[in-house]
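A single protein chain has been omitted; all remaining protein chains appear in their positions.
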């Protein structure tokens, strides 16, 4: 059976990073019925490099574009965890929920533009199955100083 | 069939704002089985006016009462999205979860009083079916500078 969504990833010139394994008493994914829960994924690339900082240049942080790139990385890590849990991305029925946490100072208000980096990736790879509900909020700080963290609930088939 | 909960809204002198449509690659609502997921709704009224600012006058923000009004607006937007998704509020079986994000400075600790504005609205309109589990947390900042953002999971029938 062709791996439709992984072919799509390749066509987009993207590669899934290895699915990070937690080093503590929790797990990256759990399936309950047709729901797949995925732990919060930070903006870390395949080499382990973290896109860090608060988003918003007015406060000395990274740009919105860099923040969107960080969110895209989170989304790739979400997909990587989904593949590790399901065997294939083709078992994704629908991405139901993304919660996007953006490291922000008090004056930053463009969290949606940042999380669009993740939303766009989901739809680019999964089409309508990637079209999710979401929340985008600005938090004080994130693990490893990451710019973005995203967790997910996915319906599987 | 009478629209019980919309009649209740009218009796309370309330009106649902139009359900905001995202302008990005995500959707306001998704149904999976009997669960309705609703994207984070910010404190924006029917005219598009956003109740903005951090809550807490000690830090130069808006009052707790203004914050509770903002949370009430979020709840109306949640109901508006639920109606758009379900056709009628009468298909709400139970509001299962509200997550309430309150724009806060480090010293603010009355997030529950703020989110009560949403909880009270839910119960005023839906009775026991509006009685939900919730979290109330203080975040650094929110989209459009909004004072409050609330997302929801609702059981439908």
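Read from first to last, the chains carry the letters A and B; within each, the first residue is number 1.
As a convention for this text, contacts are C-beta pairs under 8 Å (C-beta built on N, C-alpha and C of every residue); 3 or more make two chains touch, one makes a residue touch a chain.
Keep in mind that what you see is a predicted model, and the values were worked out from it rather than measured.
Contact between chain A and the unshown chain involves residues 24-30, 32-33, 37-40, 54, 99, 101, 103, 105, 139-145, 149, 151. Although one chain is not shown, part of chain B still touches it, namely residues 34-35, 94, 96-99, 103-112, 116, 119-120, 122-123, 130-140, 153, 155.
The working rule: only the chains that are shown with their structure count from here on.
Averaged Cα coordinates give chain A a centre that lies 25 Å from the centre of chain B.
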